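Every protein chain of the complex appears in place save one, which is left out.
In order of appearance the chains are A, B, C, D and E, and numbering begins at 1 in each one.
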Amino acid sequence: MTLFFAVLTPFVGAALVALASRLGRSYSAWAAGAVTLAALLWLAPSFPLPFAGTTLIQQHDWMPALGLNLAFRLDGLALLFAGMILGIGLLIVLYARYYLSERDSMGRFYSYLMLFMGSMLGIVLSENLIQLLVFWELTSLSSFLLISYWQHREEARHGARMALAVTGLGGFAMLGGFLLLGHIVGSYELSDVFASGDLIREHPLYVPTLVLILLGVFTKSAQFPFHFWLPHAMAAPTPVSAYLHSATMVKAGVFLLARLYPALSGTPEWFWLVSGAGLATLLLGAYVALFKHDLKGLLAYSTISHLGLITLLFGLSTPLAAVAGVFHIINHATFKASLFMAAGIIDHEAGTRDMRRLNGLWTFMPYTATLAMVAAAAMAGVPLLNGFLSKEMFFAEAAHISADHLGGWTLAALVTLAGALAVAYSIRFIHEVFFNGEPTDLPRTPHEPPRWMKVPVEILVVLCLVVGIAPALTVAPLLAVGAAGTLQAPLPEYHLALWHGFNPALAMSLIALAGGATIYALRRPLFALQERYLDRLDARVVYNALLDALFALSQWITRTLDTGSLQRQVFFFLVAALLLGLAPWFGSATPLAGNRQGLPLDPVSLLAGFTLIVASLATVWLHRQRLVALITIGVVGLVVSLAFVKFSAPDLALTQLSVEIVTIVLLLLALYFLPQHAARERNLGRVWRDGAIALVAGSGTALLAWAVLTRPYDTIAGYFLDNSVPGGGGTNVVNVILVDFRGYDTLGEITVLALAGLGIYALLENLRLDAPDRDAAGRAWNRDPYPLIMATLTQLLLPLALLVAVFILLRGHNQPGGGFIAGLVTAVALIVQYLAHGSAHMRERLSGATQPVIAAGLALATFTGLASWAFEHPFLTSTFGHMHWPVVGDFELASAMAFDLGVFLVVVGATLLILVNLGALHDSRIARKAHR
Amino acid sequence: MKRLLPHPLLTLTLAVLWLLLVNTFSAGHMVLGLLLGWLIPFATRSLWPQSVCIRNVPVLLRYLVVVMHDIVVGSFRVARLILGRPSSLRPAFITVPLELKTDLAISLLANTISLTPGTVSVLVSDDRRTLTVHSLDTEDAAAMVAEIKHRYEAPLKAIFESC
Amino acid sequence: MNGLAMHLPILPVLLPLVAGIVLLTLRSAPLAAQRGISLAATAALVPLALALLATASDGTQLVYKLGNWDAPYGIVLVADRLAAWMLMATALVALFALLHALRGDDVKGRHFHVLYQLQLFGLNGAFLTGDLFNLFVFFEILLLASYGLLLHGGGRLRVKAGLHFVVINLVGSTLFLFAVGTLYGVTGTLNMADLAVKLARTVPENLALVEAAGLLLFGVFALKAALLPLHLWLPAAYAHTSAPVAALFAIMTKVGAYSILRVYSLMFGADAGAVANLLADWLMPLALVTLVAGMLGAVAATALRQQIAYLVIASVGTLLAAFALDSVDGLAAGLYYLPHTTLATAAMFLLADPIGRARGERADRFEPGPAMPGAPILGGLFFAAAIAMAGLPPLSGFLGKFMLLRAALESPWLTWLWSAVLATGLIGVIALARSGSLLFYRTHSTTEKLPAPGTADWLPAAGLLLLGFGLVLWAGPVSDYATATAAQLLEPQAYIDAVLGGRP
Amino acid sequence: MEALIALVIGVLTASGVFLALRGQTFPVVLGLTFLSYAVNLFLFVMGRLAIGVPPVISDAAAYTDPLPQALVLTAIVISFGMTAFVIVLALKARAELGNDHVDGMHSDEDAAR
Amino acid sequence: MLEFLLSALILTGAAFTFIGSLGLARFRDFYTRLHGPTKATTLGVGCLLIASSIHFSVDGDLSLHEVLVTLFLFMTAPVSAHLLAKAALHIKAKSLAPTPDEGSGQPPHSS
Partner (left out) sequence: MLNTVIPIAYALVAFAFLFSFFRLIVGPDAPDRILGLDTLYVNTVALLVLLGIDLGNPIYFEAALLIAMMGFVGTVALCKYLLRGDIIE
């Protein structure tokens, strides 16, 4: 668990640090330091293991079935990186304490920093590839937070988003790569991956795997052509830059190269892709660095260049090159971190990082200048400093490879050129900041930084020196263990020393030093050239163009699809339905019609069918004259009910008839507030298009119906017919199905009705519509709201209608009828009273509380269903029995009747709720007017 | 009593209608019919006019017979007109002065007029003093008015407006 | 089994129904009482779902015969692993959305709690039913409740979105009935298990007819799931309704996805004889196109809630792509992804609410606005929710995506699926980084008096995110359950036997 | 007879589809009503056509299939509730959007976007 | 004898139904059209209902519920006719006879 806890510590620490900031600014820093140390302490006991040649692996189950476990690994490479992350991390914590200003939130900064540190630690200590990826993405996320720390600055926001986008791209690619790798190996564990190197390299999926993983590596390590995000990430506070861009974030990419080196390297694809990208990056970074006026810009491109160098080394695929790569990782971390911190100090003290304004700082801050000069010299590869050693190993390997490969000395020449450029920009950094005359127009007068701000730089610079002077005594064991961890194999012969005699590498170093000095001396024409032509060449332009294209494309597609038009939605849906319904018929042997014998056609049915069709078409044709359309659609409803009657469905006919009238009343209520006539449509193309769709849809459903009707079928209906009387106690099978066999459907159905009522009630609240004071033809309304004869006679009809309703309700179980129809009849009977007498009259006489009726109905239906629980039967189990009372005689009682009564109540309640409230719309308006 | 049984006549009517409806004349349904005949008016008593008073039942019965006879005769007359030449019709609106006062009586008169020979009630004037009738084929408007008043209005007045 | 345990499968349906009835009865009771009832009923769904999960986890498929009628004649409820899973997701989202609503959204119109409970009634009923027509009925319940909830509070855009939502769904319901009718017309049954048996025996002369019905049904479910090009109802509906309702709606598209999974694994799956693998050619391309279009919509969005709505569409694409793999691993990936995306979306909608309010009149539009009070906590939660939605580690979206990509390794769709999922993942990161940066970073000072969010404003969202994190912590058991569910779905014979009791 | 019913269902569907695609709320409501007629009739005839054999148990020899009838009853009720809702929603939209276009627009030109 | 009565009733009923609707189709203004359906059709349907009542009473138990429909039709037909006429008057539908004033019911001065 120790490795797990080491990784977990910074994450938990992030919260502690944030909390500590409440105590005071320094507490955050102290807490962050403590957290870093704690992580180090968790690891410390295990440090000797890699030196002893042992790899520590700790496993914890997470998703074992998917091969995704928490698995940690401490080998040489992990140890090396963990040490750098925590060690430099500690220095950064210290440095940042003095760097951040009063306005900056300490808690937020250190909290993000801890998140980042934990993520980095997770990457390097992961044994499981997917877990590694998790931490990998976490570094992207936490660096987003760190880069955008000064969120009010536009460049910080942009830089952070760019870094996230580019490294995010790599992360997603790498996820693919790791999945493929795991697929090839059969495991995501590094141990298994290392053991399957040959299997991997010979697998047909090797190239896609490699490319996807390298995309991750290259984006993270800012390799060409993905390098552009890194300079923009310099918008981060300098401690962040120092940390992310020296020892950590960007090193994650090269760490992964080293990590997967045993599994993936050694193929031509690896060689060309990795070393190709590395070489291009090396040269490009070094070249651009020379022209940056911003101190951190220079360092950023220098970082890009050095990352290219390391990548190139790993690409070469020789063990010695790999050792050199690991060595340069260490060295670059030390000198680049110190340089960033120095730059930060300069920025902090002078208020600018522009080298055109920063001049002659030597006089103001000689001590800092000295430190910076040593570090810069290491960066340039000056002997006696650590940079020289690894760079010389690099030159040696380049020369060696050049001798073997086609192209002869091209590689050697190019890397020497890169070395020369590095020398040139290092000189520039020193010369233009500390010397080169007087400072121009600085925001403040620079002076030496606080004591403790220098300490981290001092430590790192000392490291540069001691390693450079006595590598064998200092860095050698660490390098050995790191290189061994990289190679996962015995180390090659190499010799860490300042002096290797006269050899090509030494020559290249000397040429680079001399060449660098020369280039710097000739910098003015170069600068002019650069400013004139080459500044415009920036990968960021491409990035922005791509991003703009993405936004433009997204907007175009989204707006093309979604115009906010309902007609379009309906159209899409209909077309989709037609395609889905038609597709199976193409190339199918299924005949359209079956061989079932049909019924003969009789003249009355034909007449009814004709009426329905004419009425339908008339409705369509006349739909702009809305009242007329309402009348013709009434005919359609009537004929549909007739069809139900004709084809043995009396219940349906009754229901359809009642619903029909309520719907017409509803539509009339609504029509009052809507335009009575609609204008002719001007878009005739649309009319034709819709007509065509309608024709196809109509034909489709007609054919579908025809196809089914002409086929025989077996049905479960027999069961209902057989069991309706013995099992359900009713002879009206449809009703028994509704209240018993499928009573659950009915419960749902009345819930829908109740919901419709309640929903409408909610909708109508605060609804205000202008009531027209004259009709469509401009006539004032009739003065007589409640015509006498109608009022008097409908009143007489009420008891009759209610009697009919009770009749229909009571007989429903055995004869056509039932709660629903009875409910509608009742509602209609009451609505007629509203029509005849008006809402005010009815309100005086009838409590308008329809909602309790709905509730009672639902409750009755539900609790009737629940009653069966008492007998240990499932919900809605019905029971019935025959009674005998004196005088009254025999009769049947069924629990389903109570259920049906519930249905009745809901229907009455909901229908009245809807109609009465809709009818009261106008009323409330008058009331409101009167009130005003 | 009035409260519990607001409309005894109605109760009886409804009970009879119930028996017609269920098409069964069993004791159970008689009980149920009476029960409903009581329950429905009771439950909707607030929606009912204060009371309907009916005097003169023999007049009522005679009136019903007259109306039924007139309906049949009137229908035959209308049928003849429909089958004849439409252009030979002499349609007219006729104003019938009303003596009836109660809503129910006026309404029943209007209904009766609509169901009987060639007339349809169109309008009760705002002051309820006249009833406008549309006549399909008018020979003598004054005679028609007289006939309506004598044949329908008088008995209705006797039945409903003599309490 | 006796007592209440015997009725376990129906409790998640009846509880909200009874609560709804009680709330309707007590509609003039004090607000606190109404809220208490609603909350208690919703919270009680969690242990109920847990109990069902526990029962189903060993592979038991509880069958509850309503009215004590045997299948296929009566309606049965079937509580299998999938149903329990959906119930759990619903219960959790519903609980937190309701908590959010209690801070005031519930009193902006009539009957919020009744509608809410009946919405849950509809949802749970749809997940549990074993009868195709009953599924239609519960679709209608949940739709009508959702209409009410969607429109709750009113307002111009909300009403327009609601009108579109209602009309398109009514057309959809019509199609549902055409499809169910055709299936009944050919097979003479409605029980899904029985349909599975009968459909597998489809004779060649009925084949195209049955397939047409099956595909029409798919059209309906695709509409509910918001599959391209039937997704157009969703962005406006989700973006313009109130926050708790939008959060609850996170489960609504899943009803469509659920139905696709249930119907096409049971009735048109690999074992379905002549009608086997009916969706094979349709689902994957549509899912991938939906994923891409949804993500592009998220990029093009001009306001946060609109963006989340498009992310919902993208997540539907992801989910259905997983289901389209039609393998244990694929289905498992989808089933893991499902609660993740539901929780994350809901959290995001709940967060969008206080964010919008804290920005004053700029609301949630993507334009530079005033520095919002409470930015650290809202921003932090937004960051976490965005990570989850974008499918980045360490949250559940990543694991879902990992499982999906892994499951696709053996699929012929590998290249397409990977390209779509990975590319949209990146686009999602870009879109969310942009919106987060705009909302939280690109701010200016203001004199506008902006309300600082209280704890209640963000706590439910935080709770949902925490639940989502639970999916990561317990990824092992969760994914095992998802895998077992997937295996159960791909072996429908056990379901059929459980429902039909071994009868042919 | 089967052909006539199929034709009728087709005409109802076609009318419904055409009206549902109109731009104003009122024809859309009419269209939805047509569609529900069509689908109810369709669902009903899935039990096949039979004359004079209503599913009320008596001493008759045969009965028509009662199940589709029960389903249609449920469907009618549901579509009634839905229609009522959409009608009121149309009014609400008229109030909120200021006109009766489904997208809250005035002219066809706008709607044709 | 009974069958003759039945046949006569059915035929009369159907004929009146037919004639009533014929009037509706044939006549030239709304007010004259109103007469056919109000009287002839109502009587026609009444005849048919009585026929039905007799028919089913003979087959088995007494069947009198048709009386109810008849009663209902006779009560409502005049009300419908009245309302329709009132509506026609209100919208000033074309009339062959000079129309009275809507409020007072008095004939126009011109006639």
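What we mean here is this: a contact is a pair of C-beta atoms (placed from the backbone, for glycine too) under 8 Å apart; a residue touches a chain by one contact, two chains touch by 3 or more.
What you see is a predicted model; the values in this text were computed from it and never measured.
The hidden chain, counted over the whole complex, makes contact with A, D, E.
The chain not shown here is touched by just one of A:223, A:509, A:794 or A:911, and that residue is A:794. Among A:808, A:898 or A:913, the one in contact with the hidden chain is A:808. In the complete assembly, the contact with the undisplayed chain comes from A:816, out of A:122, A:564, A:816 or A:902. The hidden chain makes contact, of the residues A:551, A:672, A:863 or A:880, with A:672. The residue touching the chain not shown here, chosen from A:506, A:631, A:725 or A:846, is A:631. Along chain E, the points of touch with the absent chain fall at residues 3-4, 6-7, 10-11, 13-15, 17-18, 20-22, 24-25, 30, 33-34, 37, 41-42, 44-45, 48-49, 51-52, 55-56, 59, 63, 65-66, 68-69, 72-73, 76-77, 79-80, 83-88, 90-91, 93-94. Contact between chain A and the unshown chain involves residues 603-604, 607, 611, 614-615, 618, 627-628, 630-632, 634-635, 638, 641-642, 645-646, 650, 653-654, 657-658, 660-661, 664-665, 668-669, 671-672, 771-772, 775, 781-782, 784-785, 787, 790, 794, 801, 804, 808, 815-817, 821, 825, 828, 831-832, 834-836, 838-839, 915-916, 918-920, 922-923.
Residue positions on chain D in contact with the hidden chain: 51-52, 54, 56, in rising order.
Everything below uses one rule, namely that only the chains that are shown with their structure count from here on.
Shared contact partners of chain C and chain E are A. When the C-beta pairs in contact are tallied for A-C and for A-B, the bigger tally goes to A-C. Each chain gets a centre from its C-alpha atoms; the one nearest the centre of all protein C-alpha atoms is C.
Annotation for chain A: residues touching 2 or more other chains are 564, 566, 570, 574, 701, 704, 708-709, 713, 715-717, 720, 741-742, 745, 748-749, 752, 755-756, 759, 763, 783-784, 787, 789, 793, 800. For chain C, the set of residues that touch two or more other chains comprises 133, 137, 140, 144, 147, 151, 154, 163-164, 167, 171, 178, 181-182, 184-185, 190. Counting only pairs that meet the touch rule, the chains in contact are A-B, A-C, A-D, A-E, B-E, C-D. Against chain E, in their complex, chain B makes its touches with residues 17, 20-25, 71-72, 74-75, 78-79, 81-83, 86-87, 89, 91-93, 95, 110-116, 118, 120-127, 130-132, 134, 136. Residue ranges of chain C in contact with chain D, taken from their complex: 133, 137, 140, 144, 147, 151, 154-156, 159-160, 162-164, 166-167, 170-171, 173-174, 177-178, 180-182, 184-185, 190. Interface residues of chain B facing chain A in the complex, by the touch rule stated above, are 10, 14, 17-18, 21-22, 26-28, 31-32, 36, 40-41, 43-44, 46-49, 103-104, 106-107, 110-111, 121, 124, 126, 128.
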